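One protein chain omitted, others in place.
In this document, chain identifiers A, B and C correspond to the written order of the chains, with residue numbering beginning at 1 in each.
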Amino acid sequence: MKRKIRMGMVGGSRDGFIGNVHRMAAALDGQIELVCGAFSSDANRSLETGRSLYLDEKRVYSNYEEMILKEKSLPKEERMDFLSVVTPNHLHFLPSKFALENGFHVLCEKPLAFNTEEAEALEKIVKQTGLVFGVTHNYTGYPMVKEAREIIKGGKLGKIRKIIVEYPQGWLSQHIEGEGQKQASWRTDPGQAGISCCVGDIGTHAENLAEYITGLKITELSADISTFVEGRLLEDDANILVRFDNGAKGVIIASQIAAGEENELKIRVYGEFGGLEWLQSDPNSLILKSTTEPKKILRAGAGYTYLSEKAKAHLRLPGGHPEGYLESMANLYRNFAFAVDEHNNKTKQDTDIYDFPTVADGVRGMKFIEAVIKSGKENGEWVIVNC
Amino acid sequence: MKRKIRMGMVGGSRDGFIGNVHRMAAALDGQIELVCGAFSSDANRSLETGRSLYLDEKRVYSNYEEMILKEKSLPKEERMDFLSVVTPNHLHFLPSKFALENGFHVLCEKPLAFNTEEAEALEKIVKQTGLVFGVTHNYTGYPMVKEAREIIKGGKLGKIRKIIVEYPQGWLSQHIEGEGQKQASWRTDPGQAGISCCVGDIGTHAENLAEYITGLKITELSADISTFVEGRLLEDDANILVRFDNGAKGVIIASQIAAGEENELKIRVYGEFGGLEWLQSDPNSLILKSTTEPKKILRAGAGYTYLSEKAKAHLRLPGGHPEGYLESMANLYRNFAFAVDEHNNKTKQDTDIYDFPTVADGVRGMKFIEAVIKSGKENGEWVIVNC
Amino acid sequence: MKRKIRMGMVGGSRDGFIGNVHRMAAALDGQIELVCGAFSSDANRSLETGRSLYLDEKRVYSNYEEMILKEKSLPKEERMDFLSVVTPNHLHFLPSKFALENGFHVLCEKPLAFNTEEAEALEKIVKQTGLVFGVTHNYTGYPMVKEAREIIKGGKLGKIRKIIVEYPQGWLSQHIEGEGQKQASWRTDPGQAGISCCVGDIGTHAENLAEYITGLKITELSADISTFVEGRLLEDDANILVRFDNGAKGVIIASQIAAGEENELKIRVYGEFGGLEWLQSDPNSLILKSTTEPKKILRAGAGYTYLSEKAKAHLRLPGGHPEGYLESMANLYRNFAFAVDEHNNKTKQDTDIYDFPTVADGVRGMKFIEAVIKSGKENGEWVIVNC
Partner (left out) sequence: MKRKIRMGMVGGSRDGFIGNVHRMAAALDGQIELVCGAFSSDANRSLETGRSLYLDEKRVYSNYEEMILKEKSLPKEERMDFLSVVTPNHLHFLPSKFALENGFHVLCEKPLAFNTEEAEALEKIVKQTGLVFGVTHNYTGYPMVKEAREIIKGGKLGKIRKIIVEYPQGWLSQHIEGEGQKQASWRTDPGQAGISCCVGDIGTHAENLAEYITGLKITELSADISTFVEGRLLEDDANILVRFDNGAKGVIIASQIAAGEENELKIRVYGEFGGLEWLQSDPNSLILKSTTEPKKILRAGAGYTYLSEKAKAHLRLPGGHPEGYLESMANLYRNFAFAVDEHNNKTKQDTDIYDFPTVADGVRGMKFIEAVIKSGKENGEWVIVNC
C-alpha cells in the first residue's frame, strides 16, 4: 500500500471496551490511521475520546451524519477511507447505509444488523455501490483457524461428518443488567440488541466459525433456548442441533450463564479419517487427530514450514511468542485495508489468502439468529436456514 | 468382611477384553475371589480360560445354567456368592434372571438388558428375591465423580441450570464390523446389541453420569441420531437435547465416529454460582469454577483434607499417584461386595458412602436408550423419559 | 505360567500405605498369590494384618527369620517363591540376604540398602545364588516410559544431548516428622533412612528413570543440597548437575519442599533431531518433539499399532481407559514373576520385553545417592559415579 488507509469510527467512546479493541487492532500493523470519529451521541464524551486519541478536534464529531457529510467535503487525500461501526446492534444499519451511500467503505461489528431485513438492505447497497464491506467476526482472523480451513479444504479429514461448536461464557449468570453494567444492559435489551441476546452475541460467532472452517453451510436447525436469570428479557442460553449441506450433523452450544467460564469458544470437526480441534483460549495450537496416528499439535509460528501459506500470512511472530485476540482482529482490519487499497488503487491482492467476513456472512448470521429464536419458540421445531 | 466374597463369571473368555477388566477390578482389593466361570459358549474356550486363571477345572462350565445349578449344589461355604455377567447385551437377561431365581446375587454389565421389558422384569425379580443386584456403570466409581456429586449436593453451585455431557469415541469411524472385529461385530448387530449401538454403549454412560452427579432426572429429550458409516445397521452417532426435572437444560453428545478420539467422556455442570468439570481421561482432577474466584483444581489423594469423606473412601493412593479406570471399576466391585456381605451376614455398611448402580439405574438406562431412538426416528420429537 | 507364583512379605502392615500398594499390584493380574507375611515387628499388628488379608494364620509370622525358616520347611509345592521387602531402608539388607541364603527370590523396595556396602554385598550373594532379585523402581514399569526407551534406542532423536529430570514434591514443607507423621518420621531419620532423605527417596527414582529411558549412565555430578525445614536431620532438597557417558549434560531436581506439588516426576530428553517428554501425573501420554514437525502425543492403548511391542506388552486396557500407578507397579511384579517362573521351570521369557530393575540398578542407585550427598557436602565439587 502506498499510504496508510484512513479510518473513521462511529461508537467506541473511551469509557467502553470495544472501541479500544478496534483501535488497537487497527493500529497494530501501522497501515491504518484513525483520522476522525463520532465516538458517542454525547458530544462532550465524543470530544474527550477524540482528545485522548490525539485527534484533530475538528474531526471529532457528535453524530455519524455530520461526520460522513463533513468528511465527504474534505479533499480526497485527507478524508477517511472507511467507517468502522462499533455501536450496539440497533445502530449498525443507519450509519453503515449512510456511509455507503456517501461513498465510504464500511467495517461493521456483528451481528450485522437489527434484523434480516436491514441486513439484506445493506447487502443490496453494497452490491449497488461496489464498495468494500466487512463484518468483524474476528475469530476467523486467527491463523490456526485459517490453517484448520486449509486442512479441511485439502481433504485430509475426508468427508466431514460431525461438527461441535461450543461457546460457554458465564458473565450473565447474575442479573447484572439490573445493576447498570453497560454491556449487559444493551445486550439484554430487545430495543438495542434485537430478538436475541446470547445467540446474537456469541451463537453467531459459533455459526460463522463452523461454516468458515468447514466450508459447509447449515441448512436446518432445532434449538432449545432458555432465559435462566429471572427478569431478563432475552435468552441467555441455547442448545442447538444443526445439519449441514453435505449431510454432516452438529451441535452448537452457546451460553452466557455457564458460570465460571470466560470465553471458551471451541470447535471440533470430525471427518472420515480424522478430526481437528481449536480452542480460542489457546489460540496458537491446532490439534489434529487421526484414527491411526498419534495426535499432532500444530503450532502458530511465522516461519513454520508445516503450516499453509495462508496461516503464515496471518502470523507476526516466530513460534513460542504467543499471539492473541488483538492480532486476530488486526488480521481482519489489515485484510480489509488491503481490499480498500485494491478498490482505491486497482492494486491486486490475493483475496484467497487475505480474506475477511463480508456482508454475505453478515446476512447469513442474521438468518441463523432468527432461525434459532424461531425454533426455540416453537419447542425445537426444525427450521430451515435459507442460504 | 470375614471372608472373601466368591464370584462366578458368565462370558469374559480370555481372548476378549472385558472379562479381564472385570477380573482385574475384582481382584484389586483382595476381597473378591473368582471361583468359577462359564466363560464362553464354546466349551473348550471356556476351559482354556479357566485354566489360564488357575481355576479348579471342575468349576469351569460351558454354560450358565450348568454353572448356576452345580454351584447351588455345592456346600454353602464353597459356592459362589454372586454372578458377574459380562456377555453381550442379548445375553444379560437370562443368566441374571436364572441366577437370581437360584439365590445368587448378580452384577451385570450395562446396558442392563436387551429392552425395557427385560429390564423391568429383572427389577421385579430383584424386589421379590431381595438379592443384591448391581450394574457396572463404572464411571460413577471414580473418586472425583463422587466428589462432584457431594459438591452439588452440598449446594455450592446453587441451583443447577445447565449440564453438558459429551462422549466422543472414534473407533467405529470405519466399517470394522465388516472385517470381523469382535466387539464391533456384536455392538452393531441388532440381534445382539438391541435397538441401539452408540447410545446403548456410551450414551447411557453419559446419562447415568449426569444423573448421578447432579441428583437430577432427565424428563424429556429430543435426539438427532445418525448412521454415518455405510452398511452399518445401527446408529453410530447421537446429538441429544435434554431437560431435567428441576428445569435445567442440557446436551448429551455421544459418538463412535468422532475420528481420532479415544474415550473422552466429559461432564460440565453449571449452577447459579459456579460450575464443575470432570474429564475421564484426566480422572484424578476435578475443576471447580466460580463467577468470582479463580478456578480450582481439586485432586484425588487419599489423605486430602479438602475432599469429602465419600471421595476419600474411594481412593487407594496418596496424591500424585494416578489411579485409573480399573480402580473405578474396583470401587464398584468392592461396594457391591460390601452389600453382598451385608446381605449375607447382616453387617451394616454405610450405603450412602459405598454406593453402586442398582437395577433401578439399569432400568432407567434402558428407558433413556429407547427414548433417544424413538425421538431420533421421529425427527427429534420431544420424548418423555418415564421415571 | 503353570501356577500362581507365591509371595511372602516383610513389612507392610495394614495401617501403612506401602504394603497395600504392593499387595494390590501383585494381585492385579491374578498370577501372584500372597501366602505369608511378617508384616510388622509387633506380632499382634502382623497377625491383624494377616487376618484382614484372609491369610492362613499359621503363615503370619512376627519376624522375617521365622518366616523364612518356617516357609523353607514347608513342602515345595506350598512354600513361598519369593519375598517382597517393603520395610524402611535400614531393614532392606538383612531380610533380603537371609531370604537369598535360604533359597528364596527377592523383590526389594528402593533404595536397595542402607549404604553401598550393603548393596554390593547383596549383589554378590545374588550372583552366587543365581536367584532372581528385583528392585521396585516402579516408574520404569509405565508403558509410555518403555515406549520412550524404545524410541531413543531406535535412534529417532539422534545422539542424546540433554536430559532434565525433575521430581518436585511438597509433602515435607513443614516439620511433620515432629508431629509423628509415620513416613516422614523414618524418612528424615538417619538411623532408618541412611545418609539421605530426599535423594534416597525420590532423587534415586529420577536417576533410574533417566538411565533407563536413555540407556546412558551418569558419570559425574555436582550437587547443591539443602535442608530448608528447621530441625530436620537430613536434606529435603537437591539441585544436581549431571554428565553422562556419551557427553550429554543434564539436571536432576528433587525436592520435598516444593510446596503444593504432589509427585510431579517429569523427564525431558533432547537429541539432535528432537525430544521427548513424559510426566508421571499424566502417565498415558508421551510427547514427541521435532525440530521440523508438529509435536506428537503418543497415547497408551493396548492395541495402538504405532506403539512398540514392548509398550503394548505392558498395557492392559484399550486407549482412553486410563491406567495408573498401580499398573506400573503390577508390570514390575508380573515381569518379576515371569523371571521367577523361568528360574523355577526353565521356561523361556523374552527378558528384553519383560524387564524389571535388578540388583545392579539397586547398587547404582546407592552410588548415586552417596555421590550426591558427597558433592553437596563439598559445596558442589564434581564427584564421579562409579559404574
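Keep in mind that, in the parts below, a residue touches a chain if its C-beta (ideal position, glycine included) is under 8 Å from a C-beta of that chain, and two chains touch if they have at least 3 such contacts.
A quick note: this is a predicted structure, and the numbers were derived from the prediction, not measured.
Asks: Looking beyond the chains shown, say which of A:G37, A:P111 or A:P283 touches the absent one.
Replies: Result: among the candidates, A:P283 touches the missing chain.
Asks: Out of B:A99, B:V132, B:I225 or B:L298, which is the one that touches the chain we can't see?
Replies: With B:A99, B:V132, B:I225 or B:L298 as choices, the missing chain is touched by B:L298.
Asks: List every residue of subunit B that touches the chain not included in the displayed model.
Replies: Within subunit B, the residues touching the omitted chain are 288, 292-299, 305-306.
Asks: So that we can see where the missing chain sits, which residues of subunit C does it touch?
Replies: 157, 161-162, 164, 166, 168, 170, 173-174, 222, 224, 226, 228, 237, 239, 241, 243, 249-251, 253, 255, 257-261, 268, 270-275, 288-291, 295, 379-380, 382
Asks: Contact with the hidden chain only, please: which subunit A residues?
Replies: Touching the chain left out of view, subunit A contributes residues 3-4, 17, 20-21, 23-24, 27-30, 34, 53-54, 169, 261-264, 280-284, 299, 301-302, 316-327.
The rule is short, and it goes like this: only the chains that are shown with their structure count from here on.
Asks: Of all the chains shown, whose C-alpha centre falls nearest the centre of every protein C-alpha atom combined?
Replies: Chain closest to the assembly's C-alpha mean: B.
Asks: Answer with same or different: of all residue numbers used at the interface between subunit A and subunit B, are over half used by both copies?
Replies: same
Asks: Note the rotational component of the Cα superposition from subunit B to subunit C, reported as an angle of 0 to 180 degrees in steps of 5.
Replies: 180
Asks: Counting in whole Å, what is the centre-to-centre distance of subunit A and subunit C, each centre being its mean C-alpha position?
Replies: Roughly 55 Å separates the two chain centres.
Asks: Can you check how far apart subunit B and subunit C are, centre to centre, with Cα atoms defining each centre and the answer in Å?
Replies: Roughly 34 Å, centre to centre.
Asks: Can you compute the centre-to-centre distance for subunit A and subunit B, using the mean CA position of each chain? Integer Å is fine.
Replies: 44
Asks: If a residue has to touch 2 or more other chains to count, which residues of subunit B qualify?
Replies: Where subunit B meets two or more other chains at a single residue, that happens at 261.
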